[in-house]
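Step one of this worksheet: look at the structure below.
Note that one protein chain is taken out, while the other chains of the complex remain in position.
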Amino acid sequence: MTQVLGVALLGTGRMAHVYGPKINAHTGLKLEVIYNPRRSSADKVAALYGGRPTDDLDSVLSDPCVEAVIIATPTDTHVDYIEKVARAGKAIYCEKPLDQTLERVDRAMAALKINPVPFMLGFNRRFDPDNSALRNAVKNGEIGRINMLMSWSREPVPPPIEYVRVSGGYFIDSTIHDIDLLCWIAGERPVEVSAFGSCMFDPQIGAEGDLDMTMTMLKMPSGALVHINNSRACAYGFDQRLEAFGRKGMVQTLNHRDDNLVRWDNSRTVAREPLKHFFLERYDQSFYYALDEFHAAIISGRDPSSSAADGRAALAIAHACATSALEGRTISPEY
Amino acid sequence: MTQVLGVALLGTGRMAHVYGPKINAHTGLKLEVIYNPRRSSADKVAALYGGRPTDDLDSVLSDPCVEAVIIATPTDTHVDYIEKVARAGKAIYCEKPLDQTLERVDRAMAALKINPVPFMLGFNRRFDPDNSALRNAVKNGEIGRINMLMSWSREPVPPPIEYVRVSGGYFIDSTIHDIDLLCWIAGERPVEVSAFGSCMFDPQIGAEGDLDMTMTMLKMPSGALVHINNSRACAYGFDQRLEAFGRKGMVQTLNHRDDNLVRWDNSRTVAREPLKHFFLERYDQSFYYALDEFHAAIISGRDPSSSAADGRAALAIAHACATSALEGRTISPEY
Amino acid sequence: MTQVLGVALLGTGRMAHVYGPKINAHTGLKLEVIYNPRRSSADKVAALYGGRPTDDLDSVLSDPCVEAVIIATPTDTHVDYIEKVARAGKAIYCEKPLDQTLERVDRAMAALKINPVPFMLGFNRRFDPDNSALRNAVKNGEIGRINMLMSWSREPVPPPIEYVRVSGGYFIDSTIHDIDLLCWIAGERPVEVSAFGSCMFDPQIGAEGDLDMTMTMLKMPSGALVHINNSRACAYGFDQRLEAFGRKGMVQTLNHRDDNLVRWDNSRTVAREPLKHFFLERYDQSFYYALDEFHAAIISGRDPSSSAADGRAALAIAHACATSALEGRTISPEY
Partner (left out) sequence: MTQVLGVALLGTGRMAHVYGPKINAHTGLKLEVIYNPRRSSADKVAALYGGRPTDDLDSVLSDPCVEAVIIATPTDTHVDYIEKVARAGKAIYCEKPLDQTLERVDRAMAALKINPVPFMLGFNRRFDPDNSALRNAVKNGEIGRINMLMSWSREPVPPPIEYVRVSGGYFIDSTIHDIDLLCWIAGERPVEVSAFGSCMFDPQIGAEGDLDMTMTMLKMPSGALVHINNSRACAYGFDQRLEAFGRKGMVQTLNHRDDNLVRWDNSRTVAREPLKHFFLERYDQSFYYALDEFHAAIISGRDPSSSAADGRAALAIAHACATSALEGRTISPEY
């Protein structure tokens, strides 16, 4: 099952530095091409991770060595690339989100219907070992059916205001990850959402009309209730927790630690380090496992487990949350 | 400050067995009278904890030894007793809730306005050492202003269906405790509430039109967001947790344990006992401290810290939550 | 089984303030007499806890209301009082240790042989709920036979040097508690001991020829190995831990906490308060349960579970430890 796939990596930003080393570490993937419309950027990334640098997309799409394309370009270009790569008949791994608008997501899905190439959306948190351990515990019946599900995602510091401006808003930018993760764990999608938000940490974010702190509730068709806890700031680091509660018990995931050192002194006992890292460190392994799922699905001829439809649903729910917070009412997402 | 107050205890049910020993343990309180309209019940409780048993309310109200009255009768009788005791000019400690309806609560408050006797509502969770340690940490500025506040209250097993029928519904019966506690910690009352509920544990509860599992969100005037997590069933015992989050950090209260034993074997490590106890065990100390506050306030001539107005506000919020869950919309409580 | 025993309390020092309230809280014990050769001291303690104050020992010993005597006088007077009280035919609860010398302990045991009154030595740590929970877990077979057993007892601050001078040395004064507790848990007494000691915290203690930090090993007849970890100073409070290890697993007791608050900030996470208290606070409950065992044994006509022979054995082992540390060799205690 370790048949080797030739891979083109589109985009040379932060995520290229995540995917580059992981492609190289994977025995089933071979980095053939690095593409960026600006050739010098492609050169730099290729110098680090290998692959042929290019600014010529057509040559990538016609390259017989390239069997799969990883789209790690700016979000608003994802749909255009999906259309072109699908037309070229190559497998696609697209960094999340598909797009910020449902209209463009639908365009991508239409393109994939016409050219049904293997497609995977990079919802990497599903592939985090702790998150999947929790989901497996649930699937093994350890807690019975999920009755309540909770997720905390508190980021260490607010992003630059330039980022906030183009982020699509906090629900579309961040809550969407919790939404996808929790729907995947629960095995269902909400029929109703209600969200509250405030701007308590960074007034600049409020000045842009965005929120930096939200609480979201989802109600599932089964009756299960979901809470999502998001903050753009967190004094003690990147706080990532899950809690699933059922008739038979509860499973939780705790935060990761850089070390296992415990301190006792005259001011504090059993103390641990702050959670200093952010998502690239916390979820580092998950990107590898996401690529591994992409590879395994293509090799075995099945659909990757994280689909475009999942991305569309998460986006629809995130939009419903944003509307709920804005208009102060419960919303039923439209799928 | 240990001036001794003569106390009459009205009611001989479960709470009489909580308050009886605590009155006796308190050097500033003397149990003078045990009252129940059924004399034999009064006799039994008096045999255990002392005090003169009686079924004659008038004799209690005219007894010069009785300076304070503890109302621990069925909820729907609280207001009637408050009116009578206030008219008799004696201090009142009333077991929560004041009543299930705002109309009758208003009647009690009117009576207290006409006869302004010292009045304390028994919101005992405020007097739990862990809860007050958390509030003190917040007041000492350890986390900065509260931005998020969360409360879990999951009960070990659903109550008998007869209890559910007269409970006023899950929000009025249980969530109200979290509401009061969180408003007290936050120092403010919500401007908006949104609540979701389901019946997932005990279908009998659903058949009565009630819920056995809820998630509630409160939005405070400051922008602070609050989550309340309630369940009528919990496999691992009585789960009681708080979490307060601010710019400078987070404080949490963990669950209590009967012992400090930790187990390691070939199936589980660092394992602790289930949380077997329910509220009488978990909050046992808090009832003593509540009586102590009542005593201290009367002796020093100040108002007890847990007022009838607090009880009215909590009830108004709980009603708003119930309406929100029923009608699927965000509600602004009316105070 | 709540037959009430009349009790005389000999001694009015620190331990009188421990036993006084606990005698009063116990429904089977009645504090009849407080004795101290200095009458004014007896008066003061009697004013707090009740009982008839006296400086006349003979009147105590001939008082028909006094059925049991609690000896809480200075250690070097224990044996003399035991001889007198035994001759008077009254039950004895003697604060530990019996004495610092084996010779005088043997005198006490001889007196108890001649006048075989009920006798209990106050090894209170056996009656601590955590310690007995650990022993019960072991007896229930949770870990199989004990193979290793460890105890930490680190005191918050060194005692005054005047106390050190008459303490009999660190092993006799402190390690003896761990020795008794561990032999009781293991159900056997060591055949060999080896101990190392240093003076690292308080040079005054070293100047007196004593140690302020020791490690002790015991080898049991079964082959089980025991480690005892003692320190006269501990920055984070009174550190009291146990660990029992067997073929099937491990049980530990963790330290007690004053509250269940957990703190997260930018310097530390999951941090708890220091362990501020010392033995009177940490083992407060155990004194009550020790008196309860004393009462229960007398009422039911059986021997109390903590005997003079246990006290003699613990002292013999502690002496062997002291010799081992001094002479740098392994010692076999003589029982």
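The first chain written gets the first letter, and so on, giving A, B and C; residue counts start at 1 in each chain.
One rule holds for everything that comes next: a residue touches a chain if its C-beta (ideal position, glycine included) is under 8 Å from a C-beta of that chain, and two chains touch if they have at least 3 such contacts.
Everything numeric here is computed off the predicted structure, so don't read it as measured data.
A.B. asks: Which listed residue (C:Tyr19, C:Tyr170 or C:Phe245) would be found touching the missing chain in the intact complex?
C.D. replies: C:Phe245
A.B. asks: Using the document's definition of touch, tell me which of B:Arg87, B:Arg268 or B:Arg329 contacts the absent chain.
C.D. replies: Missing-chain contact among the listed residues: B:Arg268.
A.B. asks: Of A:Thr216, A:Thr253 or A:Ser286, which sits in contact with the chain we cannot see?
C.D. replies: Selected residue, touching the omitted chain: A:Thr253.
A.B. asks: Mind pulling the chain C residues that touch the left-out chain?
C.D. replies: So the residues of chain C touching the unseen chain are 143, 145, 147-148, 150, 154, 192, 194, 196-201, 213-215, 217, 219, 223-227, 229, 231, 233-236, 239, 245, 247-250, 328-330.
A.B. asks: Since one chain isn't shown, list which residues of chain B touch it in the complete complex.
C.D. replies: So the residues of chain B touching the unseen chain are 235-237, 255, 263-275.
A.B. asks: Against the chain that's been left off, what residues of chain A make contact? List them.
C.D. replies: So the residues of chain A touching the unseen chain are 129-130, 133-134, 137, 142-143, 248-256, 259-266.
Everything that follows uses one rule, which is that only the chains that are shown with their structure count from here on.
A.B. asks: Could you label the chain A-chain B interface same or different, taking same to mean over half of its residue numbers are used by both chains?
C.D. replies: Mostly the same residues.
A.B. asks: Could you give the separation in Å between the centres of chain A and chain C, each centre being the mean of its C-alpha atoms?
C.D. replies: For chain A versus chain C, the centre distance works out to 59 Å.
A.B. asks: Mind checking the centre-to-centre distance between chain B and chain C? Centres are C-alpha means, answer in whole Å.
C.D. replies: 41
A.B. asks: Indicate the residues of chain B shared as contacts by at least two other chains.
C.D. replies: 143, 248-250
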